[in-house]
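A single protein chain has been removed from this complex, and every other one stays in its place.
For reference, chains read A and B in written order, and residue numbers begin at 1 within each chain.
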Amino acid sequence: MQDQYLSQLLMAVVLLPLLSATLLMLAALFSVSLKNVLVATLAVGAIGGSAICVILLNLQLADAGNFSFSYVYANWLKVGSFSAVFGVYLDGLSLVMISIVSGVGFLIHLYSVGFMAKDQDFQRFFIYLNLFVAAMLVLVLADNLLMLFLGWEGVGLCSYLLIGFWHQKHANSLAANKAFIMTRIGDTAMAIGLLLLFMLLGTLDIQQIQLQAEQLWPLQSDRGPAFDSVTICALLLLAGAVGKSGQLPLQSWLPDAMAGPTPVSALIHAATMVTAGVYLVARFHQLFSLSPLAMQVVAAIGAITLILAATAALVQRDVKRILAYSTISQIGYMFLALGAGAYSAAVFHLMTHAFFKALLFLAAGALIYSMQHQHNIFRMGGLRSKLPFICVCFFFGCAALAALPLMSGFFSKELILQKLLDREMYGFWLVALSGAFITAFYSFRLFFVVFFGSTGQLPDAKPTTNMKIALSVLVLLTIFGGIAPSGLSAVFAESELASDHNLAIILFTIAVPLSAIAVCWFIFKKQLFNISIKSDKLKGLHNFLYSGWGFDQLYNALFVRPFIKATHSNKKDFIDSFYTGLCQISQLSHQYLNKLQNGQLRWYNASLVLFSIAAMTFLFTGQ
Amino acid sequence: MIPLEHILIFSISLFVIGVFGILVRRNLLFILISIEIMLNAVAVLFVAAGNYHNNADGQIMYLLILTLAASEVAVGLGLVIQMYRRTLSLDVDQLASMNEQ
Partner (left out) sequence: MLTELISILLIGALLAWISESLQLQLPKWIAIATLLSAFYPLRQLLMELDTGSMQVWLVNESIEWIPRFNIRFHLALDGLSLLLVLLTLLMGLIAVLAAWKEISYKPGFFYFNLLCSLAGVIGVFCALDLFLFFVFWEVMLVPMYLLIAVWGYENRRYAAMKFFLFTQAGGLIMLLSICALVLLHYQNSGEITFNYFALMQHQLSEQAAFWVMLGFFIAFVIKLPIVPFHNWLPDAHTEAPTAVSVILAAVLLKTGGYGLLRFVLPLFPDASVEIAPVVMAIAAISIIYGALMAFSQQDLKRLVAYSSVSHMGFVLLGCYAFTAQAWQGAVLQMLAHGVSTAALFALVGAIQYRYHTRDLAQLGGLWQCLPKLSGMLLFFVVASLGMPGLGNFVAEFLVLVGSFSTYPKLTMMAATGLILAAIYSLKIAHQTLFGTLKLQPSIDLDRREVLMMFSMVVLLIWLGLHPQPIIDLAQQSLNQLSIGAKL
């Protein structure tokens, strides 16, 4: 009875946005013109319906401690020993994820109604957005890897479509292509991981895989990190996660992805899709735990990306690019936590990050909306009094991002730092702490430059009511969302180490961001942020950081240009020259043979006579 | 009795004259005449060989060649006249049109 209720709710959660997207698509295809109000009602209503179903699910499962629920709706394909189904798996982790996706998704849909109101492609926007939510829900609810991959590629596609949403600009399309192709590289590695897992374990069911992996490759702590098959599987899956989450070495698509409309950046490139990689590793935590090497790789990737992106964010001028780099950096924190085995801390940070980063992006969207699509923060300034509401939103967002005490971001980041200490990973702890310093610095640099100081460009529009509602809810979530979801620890079965909460260390970690803000304020007052740099060395450093450590240039020189050069050098297909060569030989021989057949009677005669003489001499003397 | 060798030499010389005629002359009429000479060279050989073997086949063959030559001349001359009427020339080199594209 309860199973059926749950399965129907889950089906509704996924199908409502999908249905709405399909309806809107069919309407567009068959030239049924819909009013914007109707489109908005349908699209937002569908996500709202999903969100309500998720709330019902939460209520239903609130008192169930360690629950896991799986249900198979239909068979997808079955060939010989290979089979895949349409099935869902719900546990504490996926419940948190669908809550974030549907909840934040709903708020962003609501916000978009205002933000996109004047866009002529209103309907197309909501088709993509609905489709995205559906695909994301499939991703997090899937009980087997093939269905997860369906959602995985689905969100990638929607991300591509939405980055290139404003199709008139070529640059948007290039950014979209870059995003899709770079994630595709990770995805292909992940697909190979799927093949390998199926070959070794004979199943694609996620829970089965992990159970069998634990039996097949028991963790041998004495052996240390080794490059065995479980490590290869884990690393292949990690490649997919790295691509989707914008981690090193596939991180450089994310800043460019900001070409899309701002709600998209909030939903896809901050709150949900880019954290899919974190979800994937958390989902496969049993598998990853079996391979110490893979865990170290995860942590190292997280740590390096964290610093890389945070330093890049220090020097950006575009408000959205600052936030994009900060997203990469925050996901780096999550990877670091995953690598340290602190899965619930990672997912907790994923959740709080979804709240405060969605808030920051939506607020940035409102800012851009009010400032005639101005993205450069140095053209703004002193907006504190002009746009007080947005200023408040930004303040709470930045505070949470900087992990100021009592904000949601504080609790989750604090938890990560503490877990790192618990596991005696002091190097990573130092990296994370310095990351926290830089984070606080750049987030308040953004805040001070935009809202304090001398007045720059003046706003000409006010955010609409829809936008304000969504923002307000997110502000509340940002402030009070710092409660770790209860279901998580049961999923990850983490042993709670009795950590002695050293007060000095806690105070120290609190002091770090605060001191960063103080330094930032000091520099801001001296007006050092927007001065032009004189020294060559500093300029070089600035450019290096500004380009995100020069990865784009590196990849262009290493892969893109050689690829284009190689393919274009063979434009005419060298194999064809073999056949044209064959053609030419026969034509040439035709030409020579044709000379003999010239219509000259005497020439024919002469050859006849000569041949006869030759033949006779041969006959009479040759033998 | 004329020795066979003499007739052979005569016949071969006639044949070679005919061949050279075909090779050297450009006028279609003379080519036709050269063909006749060659035919007759063969015919003479047939008669001589028939005589040598005491066999009538050679003479029968000669009659066959005679009719053949007659019909050939009839058709050939007719064609030559037609050709001359059309092109006002009997030069085979000029008449060669097979290779014109």
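Methods note: contacts are C-beta pairs under 8 Å (C-beta built on N, C-alpha and C of every residue); 3 or more make two chains touch, one makes a residue touch a chain.
Owing to the predicted nature of the structure, the values given are computational and were not obtained by experimental measurement.
J.: Mind giving the shown chains that are in contact with the missing chain?
T.: Spelled out, the missing chain touches these shown chains: A.
J.: Who touches the missing chain here, A:50, A:112 or A:172?
T.: For the chain that is not drawn, the touching residue is A:172.
J.: Going by the contact rule already stated, which one of A:184, A:375, A:462 or A:542 would touch the omitted chain in the full complex?
T.: A:184
J.: Consider the whole complex, including the chain that is not shown, and state which of A:62, A:77 or A:531 touches that chain.
T.: Per the contact definition at the top, the residue touching the missing chain is A:77.
J.: Just one of A:37, A:575 or A:593 touches the chain that is missing; which is it?
T.: Only one of A:37, A:575 or A:593 touches the chain omitted from view, namely A:575.
J.: By the contact definition given up top, give the residues of subunit A that touch the hidden chain.
T.: Interface with the chain not displayed, on the subunit A side: 28-30, 75-80, 82, 124, 146, 149-150, 152-154, 157, 160-161, 164, 167-170, 172-174, 176-177, 180-181, 184-185, 187-188, 191-192, 195-196, 198-199, 566-568, 570-571, 573, 575-576, 578-579.
What we mean here is this: only the chains that are shown with their structure count from here on.
J.: Could you grab the centroid distance between subunit A and subunit B? Build each centroid from C-alpha atoms only and quote it in angstrom.
T.: Inter-chain centre distance comes to 96 Å.
J.: Subunit A touches which residues of subunit B in the complex?
T.: Interface residues on subunit B, with respect to subunit A: 19, 22-24, 26, 31, 92-93, 96-99.
J.: Give every residue of subunit A touching subunit B within the complex, in rising order.
T.: 594, 597-602, 605-606, 609
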